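A single protein chain has been omitted from the complex, and every remaining protein chain is retained in its original position.
The first chain written gets the first letter, and so on, giving A, B and C; residue counts start at 1 in each chain.
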Amino acid sequence: MQCSFNTVGQALIAKLRGELDLHTSPQFKEEITKSFTTHPQIKYLIMDVKDLQFIDSSGLGVILGRYRELEERGGRLFFVEANPHIKRVLQMSGLQKISEFAGSTAEVLQRVEGGQL
Amino acid sequence: MQCSFNTVGQALIAKLRGELDLHTSPQFKEEITKSFTTHPQIKYLIMDVKDLQFIDSSGLGVILGRYRELEERGGRLFFVEANPHIKRVLQMSGLQKISEFAGSTAEVLQRVEGGQL
Amino acid sequence: MAERNWVKFEFPSDTRNVAFARTAVALFASQLDWTLDELEDIKVAVSEAVSNSIIHGYQLGAGIVRVEVEYEGSKLTIVVEDYGQGIPDVAQAQETGFTTIPEERMGLGFTFMHEYMDEVLVSSEVQKGTKVILIKEVPQRPEG
Partner (left out) sequence: MAERNWVKFEFPSDTRNVAFARTAVALFASQLDWTLDELEDIKVAVSEAVSNSIIHGYQLGAGIVRVEVEYEGSKLTIVVEDYGQGIPDVAQAQETGFTTIPEERMGLGFTFMHEYMDEVLVSSEVQKGTKVILIKEVPQRPEG
């Protein structure tokens, strides 16, 4: 699992590659927590899951943990380019209710920056 | 493992896809033996191994068996588009000494038909 | 209709082995005629069961996880077993959202197993261990 982070204004873009499970999620948790701490302005988390090949409930748990923080900040959670398998897991977990699917990062950034949120 | 056969004059083109091992080689052996029987004119065997993903000594054994028949007919054996792994296995087995590598089926056919062999 | 076949494997309780376990099971299961989506479902279910043995059964400590995969005809059976702390109430454990580690976990492991497999059977004894049986049949497909 590899993850890379980018901030654009109030948005944090997290790009995941590989498999997010019990073994790999602690690393992701640590890195995303660091990003949240060093960028207290972050309200929007954009998860680019195009290259995420696998996720189970251990991986989802870490994302949900971040969601709770976002909520306190009045923010939002987006999943970009989720494949059908990942969409289904998100739907089943209920994470989908509190988040949105989007076709591209650019699309979300446009909405965020355009003040449409 | 899938194999398909094509005859062009005195040449039999055998295209292999997948993995040729203890489990899959009997099917290949049966089909290629059938081709040899129904086309007694065959002198040149062109093995298109571009899509062959794996081969071990069980797979090589079947090809060597065909080589012996070709030899009796005064024919030749060609491997087309062998990847480095397959080249190495062929080299180690000694099959390479009695056969030739080629870049394309068309190239071999041209030599065969042009009477260069 | 596939003739019976099986594999058994065991490995130490180590988070590195979760990916190995789910991929090896899918690899063996792929001797049957699943779609890629169905194989993905099987992977998720195995990942949940094996992760549970490691986190809950052995609380991330030492232990052995055993996995058996067997099929006959169109029926695939996967058994994931540990010799760890066990589950006092298996019905409650399988409720969506129930977890004994609420700070970290979502209580969705068993829910995913039930969702992705046809049948899930859990037996457990406290201080002895837990056995999860996951069953899935290859669906009848229109001849194509």
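Brief remarks on what is shown
Everything that follows uses one rule, which is that contacts are C-beta pairs under 8 Å (C-beta built on N, C-alpha and C of every residue); 3 or more make two chains touch, one makes a residue touch a chain.
Given the structure is predicted, the values throughout are model-derived calculations rather than measurements.
In the full complex, the chain left out of view touches B, C. The chain omitted from view is touched by exactly one of B:70, B:89 or B:109, namely B:89. For chain B, the residues touching the chain absent from view are 19, 21-23, 54, 56-58, 60-61, 64-65, 84-85, 89, 92-93. The chain not shown here touches chain C at positions 5-12, 14, 16-17, 20, 23-24, 27-28, 31.
Rule of thumb we're sticking to: only the chains that are shown with their structure count from here on.
Chain A and chain B, compared by their mean Cα positions, are separated by 51 Å. We define each chain's centre as the mean of its Cα atoms; on that basis chain A and chain C are separated by 27 Å.
Taking each chain's centre as the mean of its C-alpha atoms, chain B lies 43 Å from chain C.
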